[in-house]
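All protein chains but one are shown at their positions in the complex.
Entry: chain A
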Amino acid sequence: MARAVTPQRKAINTIAAWIIGLLIFFPILWTILTSFKTEAAAVAFPPQFLNFDWTFENYTTVQERSSYFRHFWNSVVISLGSTVIGLIIAVPAAWAMAFVPGKQTKNVLMWMLSTKMLPPVGVLIPIYLLFRQFGLLDTRTGLVIVLTLMNLPIIVWMLYTYFREIPVDILEAARMDGASLRKEIIYILTPMAVPGIASTLLLNVILSWNEAFWTLNLTAAKAAPLTAFIASYSSPEGLFYAKLSAASTMAIAPILILGWFSQKQLVRGLTFGAVK
């Protein structure tokens, strides 16, 4: 890390990082800028960077035509709901694997993670038919259930990684003092693992927020979250770039803002705990 670096070298590295960062960020920036242009300015040549007439017209049009807030609320309910339920199931499981490992723990963990490598289409049809049977198609409940199931392996894996960093001795001490198992998990383990749980929560909210495979196929109009909302903008409005940008910006804004204010958790979460 602290390799001997001359000031010039450091400056060059910083500039290189800035250029790469700008290149990577440019498509996002451009989408946000375009959302404030008129349709004519959006496709004007040469491209206008900041010297255009700023307008909020696209946003009002998009909201009027397809009630952004309903989709936004669907996204919030679905992503938070599936994450919270997932955590409730995963905390005990990760506790068991981290602190009371058995002979099979490693295999269970690997097998669970491997389900994440299976293509979701493999189980799409049975789930679709089951949902139709029980009237869960196009409901938020249905999506919460399916996203909980899909993200559970990742939640367990991440929590397991974080729990393993907590010294067993502290839990031992609590038990010596007569704490019951329930109290041990709720009052000792969970507070100590708060940073890890926060990262897991953030990652899962983001994953569920962005999930499109299931939301596109299991919802129609009623329960459609933001991903389905933008997808619906792509075909008929394909050439109205300013409106499309406004819709996209509204869909990604919550993630960008949330991510900016919790950078540490974001980095930790998105890299699945690999970056501390």
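Keep in mind that, in the parts below, contacts are C-beta pairs under 8 Å (C-beta built on N, C-alpha and C of every residue); 3 or more make two chains touch, one makes a residue touch a chain; residues count from 1.
In the analysis below, contacts and distances are computed from a predicted model.
Visitor: Leaving aside the chains on screen, match the unshown one to its UniProt name from "DNA repair protein RecO", "Monoheme cytochrome SoxX (Sulfur oxidation)", "Acetyl-coenzyme A carboxylase carboxyl transferase subunit beta" or "Carbohydrate ABC transporter membrane protein 1 (CUT1 family)".
Guide: "Carbohydrate ABC transporter membrane protein 1 (CUT1 family)"
Visitor: Which residue, A:Val77, A:Ala198 or A:Val267, contacts the hidden chain when the whole complex is considered?
Guide: A:Val267
Visitor: Could you tell which one of A:Gly122, A:Gly178 or A:Pro191 touches the chain left off the display?
Guide: That would be A:Gly122, which touches the missing chain.
Visitor: By the contact definition given up top, give the residues of chain A that touch the hidden chain.
Guide: 1-3, 5, 9-10, 13-14, 16-17, 20-21, 24-25, 27-28, 30-31, 43, 45-47, 89-90, 92-93, 95-97, 99-103, 105-106, 108-129, 149, 152-153, 156, 160-161, 164, 168-169, 172, 175, 181, 206, 209-213, 216-217, 226-227, 230-231, 233-235, 241, 244, 248, 251-252, 255-256, 259-260, 263-264, 266-267, 270-276
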